[in-house]
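Of the protein chains in this complex, all but one are displayed in their positions.
Which chain is which? They are A and B, in the order written, and residues in each are numbered from 1.
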Amino acid sequence: MALLEAKDIYRSFQGFLALAGVSLSVAEGSFHALVGPNGAGKTTLFNVITGRLRPDRGRITYEGREITGWPTFRIARMGLAISFQRAQPFLSMTVLEAVAVARLGYQGRTFTLLRPLRDFKEALAQAEEALQKVGLEKQTSKRVSELPLGDLKRLDVAIALAGRPKLLLLDEPLAGLSRAERREMVAFIRELLRKEGVTLLFTEHDTEAVLHLADRITVLHQGRVLAEGSPEEIRQNAEVRAAFLGGGA
Amino acid sequence: MRLLWFFIALVVLGPWLSEYGLKLASEALILGLYAMAFNLLFRQTGLLSFGQAAFFGLGAYTMALLVARGGWPFPATLPLAFLVSALGALVIGFLSIRLSRIYFTMLTLAFAQLLYAVAHKWYAFTGGDNGITDLRPPGIWGESLFYYYAVLFLFALGVFFLWALERSPFGYALRALRDNRARAEAVGINAFGHLLLAFVISGALSGLAGALQGALQRSVFPDYLFWTRSAEAILATILGGSGVFLGPAIGATVFLLLRVVVQANTEYWPFFLGTLLLLMVLFFPKGLGGLALEMARKWPKGERRGASGS
Partner (left out) sequence: MDLGFYALQLLTGLAYASTLFLLSVGLSLIFGAMGIVNFAHGSFYMLGAYFLYAFTRGQADGFWGGLLLVLATGFVIGAFVERIFIRRVYARPEEYQILLTYALLLIIEDLVRFFFGTGYRAFPMPQAFAGPLFLFGTPFPSYYLFLIGLAAISALLLGLFLYRTRLGAWIRAATQDREMLEALGVNVPLLYTVVFGMGIALAALGGAALLPMQAATPGMAVDAVINAFIVVVIGGLASVWGALLGAVLIGLVQALGVLFLPEWAMVFPFALMALVLLLRPWGLLGRPPAVRT
């Protein structure tokens, strides 16, 4: 059963066609990677799916429901968790506060004006739980601005998980990490999400990491789907080899 | 807790002040409320509004028209002033918040000037340049000491409300939006809705301040809506420090004292204001409150310079 489907997405920017009829289907429980060289349209497609951009043409459905053109916050409340490229969440807050406000945000309960945040025991408990899953439970009172990059990324995942999502969307989750950190992050994500039963769609241009992490890979090239399949199929796909060797990844 | 002592001090201060002192103190509290309403936007959301006078004036005129034309008792006009300003903020905010912050700033100024022009020209309704005068609230409300306590009470109410807001999920949502808007939206926070509500709250409190000022001054003129009135809230905030919770209130007091002194000696108050703002922006962006906090940090024990409150 396809959890998320994008059908025939077109999007252009002032004459430049960034996406030319891209279709994508993410099966429930899978780890789905969206790869391609820079400029291929991965981030554009990501932004379209997450509601930051409207497609010129095409449809997006989640659990069978149409979410094309929905604003980001509505999509988030449906059980999709989104994390963007440069993980810099809520620098002025403490770690716990950041995750707690995320939890309340997903629930749509942030219009409460007079009760203090610390009264929301359930949200705080959920936040602690999420932080525990990413290994940050000891840092709850640290200010987000003081966290090193690796911890920031974990915090980002915790924030994403605070809403108990079914689908997690990550844009270049490995950007800025060293080779060793990447392997760590890959293992961490894989284990965490399998345990939580969360489906994952992520963009990445580090092909090696993708081959190890994903069940299914969609390769974009110049706004079109070049190939789609299992890591084995992609590895052996001649067109993909040509595109990657030629354009560099 | 320091907040509580601060208010107690103000309560005790009342009977010791002269008639003039009471008027000045009331005005400082009103300006303080007005500036804190401005700072709700500036500090928590990052929105810089140059049109707060629109709501200050709306509140003032609502009170004035109800009292002068409608014969309403003064206290009853206050909730209405609050509501009318909130409504005005809803309309103006709806149009202004949709865009980037810079457009927002200019738009709020533009709308405020529009309201000023309307108040100026609509002679039949607002009395135009002559304003609405002779607004002395009858009975006990007309007495300076009582009025001072009433203003103090409302100021405390406003401050407490803002304080609670900061600690609420709503306050955190605003901070999330300010820190990283995209990320906040990605966790389900409706940016437009939250910012609009903040703007409405800010406008409503500004309107309350305007109504109180109108009764204090016994008259309401179109200049309540003029852009220099918006500047007062901004200057008081910058002077006192936007980053400190009570900074705007402190700044308002200093501002008022400065104005009394400067206006007694020269008519070029805007020049002085502009120069002061220039210096603050260039050299002391954290304001007096921020400076005081920094100094308090450097003196671990013993003397604290000046009562900076909060």
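What we mean here is this: a residue touches a chain if its C-beta (ideal position, glycine included) is under 8 Å from a C-beta of that chain, and two chains touch if they have at least 3 such contacts.
None of these values were measured; they are calculated from a predicted model.
When the omitted chain is restored, the residue from B:76, B:140, B:257 or B:278 that touches it is B:278.
The missing chain, though absent from the display, is touched by one residue of B:28, B:109 or B:173; that residue is B:109. Touch with the chain that is not drawn comes from one residue among A:23, A:68 or A:85, which is A:85.
Within the full complex, the residue among B:7, B:161 or B:227 touching the omitted chain is B:227. Residues of chain B that touch the chain left out of view are 42, 46, 48, 50, 95, 98-103, 105-107, 109-111, 113-114, 117-118, 121, 182, 227, 231, 234, 238, 268, 270-271, 273-275, 277-278, 281-282, 285.
Throughout what follows, only the chains that are shown with their structure count from here on.
Spacing of chain A relative to chain B, judged by their CA centroids, is 42 angstrom. Interface residues of chain A facing chain B in the complex, by the touch rule stated above, are 50, 52, 71-73, 76-77, 81-84, 88-93, 97-98, 100-102, 104-118, 120, 159, 162-163. Those residues of chain B that touch chain A in the complex are listed here as 161, 164-165, 167-173, 175-176, 178-180, 182-191, 193-194, 197.
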